[in-house]
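One chain of protein is taken out of this complex; the other chains stay put.
== chain A ==
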Amino acid sequence: MKIDSDFLPEKQCIVIDIGTKYTKFGFATEHSPRCIIPTCCEIDGTPISDIYTCKDVQTLTLALTNFIHMLFYKYALVAPKDKKVIIVESLLSPTTFKEILAKVLFITYEVASLCFVPSHCASLFTLGISTGLVLDVGYKEAILIPVCEGVPVLRLWQAMALAGQTVENQIKTRIDIGQLSPDESIDNIAEDIKARTCFVTSLKRSKILATGQNVEPKTSDVEYHINGERSITISGDIRETVHDVLFEENIDEMSITTMILETIINSNVDTRLKLAENIVLIGGTVMAKGFMSRLKEELVEKLKSPKYNNLKITKFKFHIAPAFENYIAWLGGSIFGSTNNLNILSQTRENYINENFVPDWPTTFTRQKIE
C-alpha cells in the first residue's frame, strides 16, 4: 500500500540556496535556514573562495562535490542518498553550473529528486502574493525580475553588477586599511566594516555631502581595530556614503533606481501600478540600514524627471517579509518544499539518468510524478 509522503518521516527535503557569497541551507517546512555559511570550499587543501568563478568543468565538479559534502555531513547530518533536494537559484545562473550541480547531486550523491526553484518566484511565497517586482541585491549582482501571477516575466529582467561587492570596493579604495598580515583578508575586513559601521544615508544628506559641504548633524567617526592591534579611523562621511554607489547612474544612466523604473515603463500598462505597489527587496545588501527608505526617495525623485513623468505612478510600496532579507528566497523554497507541488515538479534520479538532461524550467513535461 502506498503511504502518503506527508506521514513518512524519512522523506526529508533539503533546501539549498547557493549564493555567490553566502549559502543558506536547511530543511523544507522549517521557518529559517539551519545555517548561513560562506560559499567556499577546499580542493586538496587549496581554498576556493568563489565557486561561481570556477570556469573549467573539472574544478567546478570537485568544488561542488566538496561543498555539497560539507553541507550534508557537517550541517545537515543526513546522507544525501534518496533525499529530495530543492535548489533555490537565480534564473540567471549559468547553465553549466546547473548541469554540473545536477550531475553531482544525482550521480555522486544519489539524491532521489531535485527541483530548481527560481529565487524570484519563491520569494513571493513568503508574502502570500503572486505578483510583484522582485529585486535581489546580493553580493555580486542586483537582479530584477517582475513576477506576474507566479510567472517570472523574463522579457523584463534587469541585472547590474551593483551589490555588496561594489560597496566593499568603495571601502577598499576610500579607506586606507594599510598593510595586512598574511592571515588577514582585505575582503573580510571590508565586509566587516560595511556590515558593522556603515549605513545608507538619506537622499538629502547624500546630495549635500556630494557637493563637499558639511551636514548637520555630522556623523560620528568610528575607531576600527584590525586584529586587535592597529586601529584605523573610519570617517562619518564614508560611513554614510559608501552605499551611494548603488544609486549613482552609470554612463548608460542606469542604477538600481532606474532598473526598477525601466522595468515598470517597459511592462504592460495594466500591470505598471501593480508592480510599483508590490516591490519586494531580497538579498543581504538590502539589509543595510536605511536602504529601503533611500530607494523609495530615489524612486520618487527620479519619477519627476522627464523620462519617467508620464508614468502614471505617484507612489511606491514595499513589502516586508516575515524573515530577514538575506534568506527570503530560501524561506520561499522551504514553503514550496512543504507542498505537494514539490513532488509534481521535481526531476527524479531515474528521469535524469534516462534523459541525461536537466530541464531549464521546473515542468511536469518530461517526468513522472514521484511516488
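What we mean here is this: a contact is a pair of C-beta atoms (placed from the backbone, for glycine too) under 8 Å apart; a residue touches a chain by one contact, two chains touch by 3 or more; residues count from 1.
Here is the rule we go by: contacts and distances are computed from a predicted model.
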(request) One chain of this complex is missing from the view, so tell me which of "Dynactin subunit 4", "LON peptidase N-terminal domain and RING finger protein 3", "Methyltransferase small domain-containing protein" or "NEDD8-conjugating enzyme UBC12" is its UniProt name. (result) "Dynactin subunit 4"
(message) Can you tell me which of A:Pro118, A:Pro146, A:Gly236 or A:Pro359 touches the chain that was removed from the display?
(response) A:Gly236
(message) For the chain left out of this view, which of A:Phe116, A:Phe247 or A:Phe316 touches it?
(response) A:Phe316
(message) Need a quick check: the contact residues on chain A for the chain that isn't drawn.
(response) 1-4, 6-7, 9, 12, 22, 24, 29, 31-37, 44, 58, 61-62, 65, 69, 73-79, 81, 104, 107-108, 110, 125-129, 191-192, 195-197, 199-202, 217-220, 222-225, 236, 240, 277-279, 289-290, 292-293, 296, 315-324, 327, 331, 335-336, 338-341, 353
